[in-house]
Structure formats: C-alpha cells, structure tokens
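A protein chain is absent from this complex, but the other protein chains hold their places.
By written order: A and B. Residues from 1 in each chain.
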Amino acid sequence: MKLYDYILSPSCYKVRLLAALLGIPLELRAVDFHPGGEHRTPALLALNPAGSIPILEDDDLRLTESAAMLVYLASLKSSDWLGRDTAAEAARTEQWLSFAQRLTASLGGARLCEMLLRPGDLAALQAAGIAALRELEAALVEQRLRGERFLVADRPTIADIACFPYVALAPDGSVSLDPYPSIRLWLRAVRALPGFIEMPGIHRLHELKPEPVHGAEGEPA
Amino acid sequence: MTIGAMRDEWYPVGLRSKVDANGQQTLLMGEPIRLHESEGGEIVVETADGRRLPVVIGHGHVWTSLGQPDKPLFAIPEADQPGRRLVEVGVVRVRCSPLRAVENFLDIAHFPFVHTDILGAEPHTEVERYEVEIREHEDEVWATKVKFYQPQAAKSAAGGITTDYMYRVPAPTCSVLYKTCPARPGEWDVITLFVQPLTEELCDVWPWMALYDDVTPMTDLIHFQQMIFLQDRSILENQIPRRLPLDPGMEIPTRADLTSVAYRRWLKRHNYTYGAQLVAQ
C-alpha cells in the first residue's frame, strides 16, 4: 500500500498514525509540498485532480480523501476502529469525519498561513478554528459525563484519528489549546495509545518511559 | 525599539530559485520590502518608498540589508566543494525572536527530548565537555569537539552513532553547523540556519544544507530537515520571554550551554540587540 505523503501534513499523518496503530505497513512516497508545490504538478494532478495530499493506492484502489483512507485501513484490520457498532455510533462517527474537514479548513488554514506563509484571512480562520474547538470540547465533556474517553465510545475509533492531528497542531496556527481541559485529556489519551507515532509539533509523552537511572548500572535506583 | 548595530548586516529574504518577475513582499526588521527579478535577471530589493537596498546572492538565498554592510556575505568554503548536494529546505515562520531561533540551533542538550529517537534518546543525555571560542580575526563564535550519541543522525544514517559537531556563528542571525557525514567518513556535512528577522518577536527561518549524499531523494532530504526544525518550532514559540535575555541573571546556563553563553556575550559586545531582552522582566 503506497501513501503519497508529506511529513508536515496533518492529513497525511492521520493515515500514517492509524496504519501504525493497526500495524499496517505503508510504502511512503514523499511529496515535495513545500517549498516545491509538487502536489500541483501534472504528475500528481494525474493521480488527484484536486491537487491535495494524501493519496493512497492499493492495487487498483486509489483514494484521495483521508476519511476514506481511515475507513479502508480500519476495515482491513479491525472493525472496533470503524465506530459502527450501532446505528447511532455509525452516525456519530460519520459526523466527526465530516467535522474533521472543518478542522482542516479552519485550524489547518490558519496553520498554513502562520507557518508556511500561505495567503489567507488569518483572523477569520482562527475564529472558525476556535468555534470548532469549542464544539469539540463540549462534546468531549458530554462523553466524559457518560464515562467515555473517546469521541464516539470508550475506545478509540477513526473519528478520533480524523480529528486528532489538526486539533493537536492548533498552536501552529497561533490558536491556543489552553482553555480546553477535556480536549487536553483526550489528546493525551490518543497520544498514550500503544503504537502511537508522533509528527513534528506533537511531542512524545516522555512520562510513558521510566526515568533512566544513571551511574547505577544493574543496581536498583 | 532600536535596530542598532544589526542594521548593517546581511539577511536572507528569499530563495534565489523562487524569486521571479512577479516578485514577492516581505518584511525586514519591521520594514516592508519587495523583491523581484528584473528583465536582465538581476534581483532587485526595494523598500515601500522605492529605496533600493544592497543585494547579494549566496548560499541559495537572496540577501539584503537596511543599512550599509561593510563586509561581504560570510563564506562557507566547504559548501563549494564539488559533489555536494545543495538542499533548499524552504521557509518556516516562527513567533519568536530571531536570536532565540539561532540559540536553539546551537544547542544539543535538547536532542533527546525534542528530537527523540532521531537526534538523541534517553538515557544518552550527557553533554561532554567541548570547546568554545570567539575567533577574534574572523569575529565569529565557534564551538568545536562537540560529540553526541544519535539514534538517526541523518537521513542516510543506518543506526545509532556518536556524531561529531562543530558550530559556527558568522552573523547575528545565522549559524552553520558541521556534522559527521555518514556517507563519507572524514568529511563534514554542512547544515545552516539563516534567520530573517521580521520583527523582534517574529522571524522567517531558511534552513539550507550542503550534503554528501548521492542516494537519498532530494525530497526526503528536505523533509528530514523540515521534520527536525518543526520539532523545534513548538519549543521556540513557547519560551518566556519571547526575546533572548542578555542579562546573565535571567536564565541559568550550565556547562552544556557554553556555546549559548558565548553567543549571548558576542551579541552583547557588538550591540547586536534586535530581538534581545536587555532588562530583567
């Protein structure tokens, strides 16, 4: 399975992250998104006329929407991650997959302006991003009241993976995450999943590893 | 705000390969400037009121100055050696002082925590003694005999190695580092950080490299360096204060920070204070 990938793209990272969590190997093909703009070259437009990445190819299947890629990976490996146990759960998963596109447009747009100098109305993108974060926070508060740590259940699903990257990287677009305690705990829960991989801007939870003992080789601390 | 002695220095303002006749707008030390390529293929940089600024082309970038530089752009002789691949990493904007961006580049102690499993990893956190000097003739800060254990020192590195480094500060917002070249033992890879000060608390960073590596695709080389620098960005945007404190009482260095200490001292000595915090806060 081949992923046209960019190390700084949160949308590509969604796919890499779920593949890592599920143990699915990916062949990565790096796309020179910045500064090269390779995603808009004829060769890449031939694969995805929309001129965006990620692009995922598996035999004769070619996908250009990250949400569809998450569905595909989860379907290959584990129905738990699909978030489709009940009619309501399936609908809520879809709701978050669509919501994730708002995150891409708002927080992702602000990040491209602030970080990679892409032209855009920064204040409007940030305001839309804050509105989305408030919705997410409210939903996560309700989930916690129900005793569930993730977006649609007490287990992680593709809904969480679809929303995680742009939320975690909101500060890249100068949108603070300080005001959202439930988002903070949810981000942490995702980062603590076995097999989690990071991307630049999202640091590892160093506390998951014990503090190294120095000068006491073989002896208890 | 005073630009002070930093006014007469050269600053990177764009990748030479990306400047065309359409031109581009940017900011240098608070002043809006425009650059474009003339019909004759010459790069023109001017302020909003039409003042033409001095221009040099070097190390893949366009350099200019609001003042009158009295010396040429610093040289990087190693980068001119045949057989190196020149890597234009592209611009990244950071909400921090240009001086904080350079200081972070000079630091190795953060590798295990910020570039985990790539440039460093616990328990290999120790920074051994190294040498630092201000070379009076060149008027540059140099750190040599720097060593650090690295799980993946470069895109071309196969496994963990102890890497040798040398650091050099040839201009207040530029740094050049030389590190062990996994593909050609005995030679040094050249990795630079050129920082364009937009304001005292905002900068555009232009990493650039001259590597011996005939194997790795160019895009992978770019991405490796972008990955490393973007790991630093979230640190740089969260240091308090945003400006680099030059008052020695404000932040506590240790022996591992000797390069930073020399850099701060050198900045102070030259009155290079654009982006510096002079009074304790």
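Criterion: a contact is a pair of C-beta atoms (placed from the backbone, for glycine too) under 8 Å apart; a residue touches a chain by one contact, two chains touch by 3 or more.
Please note the rule applied: contacts and distances are computed from a predicted model.
Undergrad: Looking at what's absent rather than what's present, what does UniProt name the missing chain, "Xanthine dehydrogenase family protein subunit M", "ABC transporter permease", "(2Fe-2S)-binding protein" or "Rieske 2Fe-2S domain-containing protein"?
TA: When "Xanthine dehydrogenase family protein subunit M", "ABC transporter permease", "(2Fe-2S)-binding protein" or "Rieske 2Fe-2S domain-containing protein" are compared with UniProt, the left-out chain turns out to be "Rieske 2Fe-2S domain-containing protein".
Undergrad: Per the definition of touch given earlier, which of A:Met1, A:Ala90, A:Leu116 or A:Val141 contacts the omitted chain?
TA: A:Val141
Undergrad: Among A:Arg40, A:Arg62, A:Arg118 or A:His206, single out the residue that touches the unshown chain.
TA: From the options A:Arg40, A:Arg62, A:Arg118 or A:His206, the contact with the absent chain belongs to A:His206.
Undergrad: Among B:Val215, B:Ile240 or B:Val279, which residue is in touch with the absent chain?
TA: Here the residue in touch with the unshown chain is B:Ile240.
Undergrad: Using the document's contact rule, name the residues of chain A that touch the chain not shown here.
TA: 134, 137-138, 141-142, 144-146, 178-179, 181-182, 184-185, 188, 203, 205-207, 210-211, 214-215
Undergrad: List the chain B residues touching the unshown chain?
TA: 103, 107, 109-110, 112-114, 122-123, 125-127, 234-235, 238-241, 245, 251-256, 260
Definition applied: only the chains that are shown with their structure count from here on.
Undergrad: Give the list of chain B residues in touch with chain A in this complex.
TA: The touching residues are 15, 18, 88-93, 95, 113-114, 116, 122-123, 125, 204, 217-220, 222-223, 226-231, 233-234, 237.
Undergrad: In their complex, what parts of chain A are in touch with chain B?
TA: Of all residues in chain A, those touching chain B are 6-8, 30-32, 34-36, 38, 114-117, 171-172, 174, 200-201, 203-204, 206, 209, 212-214.
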